[in-house]
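Removed: one protein chain of the complex. Kept in place: all other protein chains.
Moving on, here comes chain A:
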Amino acid sequence: MALLNRRLGLSFTHLSSTVIQRHFSITGACRAIQKLTRVRVVDNSALGNTPYHRPPKCIHVYNKTGVGKVGDKILLAIKGEKKKALIVGHKMPGPTMTPRFDSNNVVLIEDNGNPVGTRIKTPIPYILRQKGEFSKVFAIARNFV
């Protein structure tokens, strides 16, 4: 290609500027949590806060539909390990009067429902009390919305 350039004495830069730029249209994000969504761990557990070169991702949602909303349990892949987690907030708008967060928040949990961390600084929606038995998660939460 470079040889051709020199032989013809042209540069192909002017041609590249006239190349039609293809704007890819990507379908809008689901915004609730499903497989392969990157999530943000909000408690102060060591597993959630130590930096790793890959963000924690959801690999399974324990739900009839594969879409996780607030109060659903999911399986997370963090630092090469599998860990269960509880969704405490997502970017998708829910029913009116419920808060919508700017990031998909998740709290790490054991199999029996005990939280791994000891403190949750980010606000937790009140609606979570209605869904399932998460009294231990509320005990460590500081702010409620």
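As a working rule, a contact is a pair of C-beta atoms (placed from the backbone, for glycine too) under 8 Å apart; a residue touches a chain by one contact, two chains touch by 3 or more; residues count from 1.
Just so it is clear, contacts and distances are computed from a predicted model.
Participant: Considering only the chain that is not displayed, what protein name does its UniProt record carry among "Golgin A7 family, member Ba isoform X2", "Large ribosomal subunit protein bL19m", "Integrator complex subunit 9" or "Actin-related protein 2/3 complex subunit"?
Facilitator: "Large ribosomal subunit protein bL19m"
Participant: Could you pull out which residues of chain A are in touch with the chain that's been left out?
Facilitator: 42, 89, 93, 96-103, 105, 121-123, 126-130, 143-145
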